[in-house]
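Contents: one structure, followed by commentary.
A single protein chain has been removed from this complex, and every other one stays in its place.
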Amino acid sequence: MAKDYVLLAVVSLLSVVQQAHFAKQVGSARKKYKIAPPSVTGSPDFERIFRAQQNSVEFYPMFLVLFWTSGMFFNQEITSILGLVYLFSRHMYFTGYAESMKGRIPGFKIGIAVLFILFGLSFVAITTCMMDEYFDFNIAKKISKLFP
Amino acid sequence: MAKDYVLLAVVSLLSVVQQAHFAKQVGSARKKYKIAPPSVTGSPDFERIFRAQQNSVEFYPMFLVLFWTSGMFFNQEITSILGLVYLFSRHMYFTGYAESMKGRIPGFKIGIAVLFILFGLSFVAITTCMMDEYFDFNIAKKISKLFP
Partner (left out) sequence: MAKDYVLLAVVSLLSVVQQAHFAKQVGSARKKYKIAPPSVTGSPDFERIFRAQQNSVEFYPMFLVLFWTSGMFFNQEITSILGLVYLFSRHMYFTGYAESMKGRIPGFKIGIAVLFILFGLSFVAITTCMMDEYFDFNIAKKISKLFP
C-alpha cells in the first residue's frame, strides 16, 4: 500500500525541508538584525522575513491536506508535480518577501492557484468516489455502457 | 481503501476552506483598519480578528490528528458529524471574536468539547485495537463467548 503514496511521501519530505529552511532563515535574521527572542519586532527587514515564515506555517497544514487528498483520491503522479510547483511558489514568496513587501506577491499568487487546482481535483475525485459508494453510481461504468 | 476515508476527506476539504476563509478575513481586516503587513498591531479590532485566526491555525493540526485517528480507528460516519460540529464551533468562535472579546467564548467551549469527545473515541478505539494486536485480547470475541 505504501507504494501508492511513495511520491507523495517524497514531496512531503521536501516540504519539511523547506519549512525547516524558512525557520532557520528567521533564526539567521535574528542574528543579523539583532532581534533576540522572544521579541519579534524592531526591524522591518526582520519583520518581513518573520511574517513570510509565519504565513508559510499557516498555509502548511492546508497544503498537506489538499496535497494528500488529491494524491489519494485523484492521482499520485499529477498531484506530486503540483506539489513541487507549490513548493517552488513558496520559495519565490519567501525570498521575494525577504527583499520587499511587493516581492511577496508573485509567489503568493502562484501558490494560491496551485491550492485551488489541488482543491478542484480533490473535489471531483471525492465526489466520484462518494457517488459510487453511497449511490452505487459508477461514472466509469455508465460511460462504458454507453459505448458497448 | 480510499472509500473508508471518503467522508473524512470531505470534512477535511471543508476544514481547508474554513482555514482559507479565516486567512482571507485577516487580509480584508488589514485593508479595513489600514494595518499594512508585516505589522500585526495598531487596532484592537484588527488584533482580535488576527488572534482569532492565529488561534485557529494553532488548533488546526490538533483537530486533524484527532479527527483522522477517530475516523480511522473508531468510526467514519460519527467522526465526520463531530468534525462538522467542530467546524461550526470554530465559525462561531471566529465571528464572535471578531465582534468582541467575550464573543469568542461560546464557540471556543463547544470546539474544546468536540476535541475531548474525538480524543475519547480515539483512545477507546486504539486501546481496543492494541489489546487485540499485542495481547491477543479481543473484546468482541470475549463478549460473544460469554453468551454462547
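Read from first to last, the chains carry the letters A and B; within each, the first residue is number 1.
Everything below uses one rule, namely that a residue touches a chain if its C-beta (ideal position, glycine included) is under 8 Å from a C-beta of that chain, and two chains touch if they have at least 3 such contacts.
Keep in mind that this is a model prediction, so the values were computed, not measured.
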item: Among A:Tyr60, A:Phe73 or A:Phe123, residue touching the chain not depicted; value: A:Tyr60
item: Those residues of subunit B which, in the complete complex, touch the missing chain; value: 1, 44, 47-48, 50-51, 57-59, 61-62, 65-66, 69, 72-73, 101, 115, 119, 122-123, 126, 129-130, 132-133
item: Touching residues (missing chain, whole complex) on subunit A; value: 1-3, 5-7, 9-10, 12-13, 15-17, 19-20, 23, 36-40, 53, 57, 60-61, 64
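One rule holds for everything that comes next: only the chains that are shown with their structure count from here on.
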item: Averaged-CA centre spacing for the pair subunit B and subunit A, given as whole angstrom; value: 20
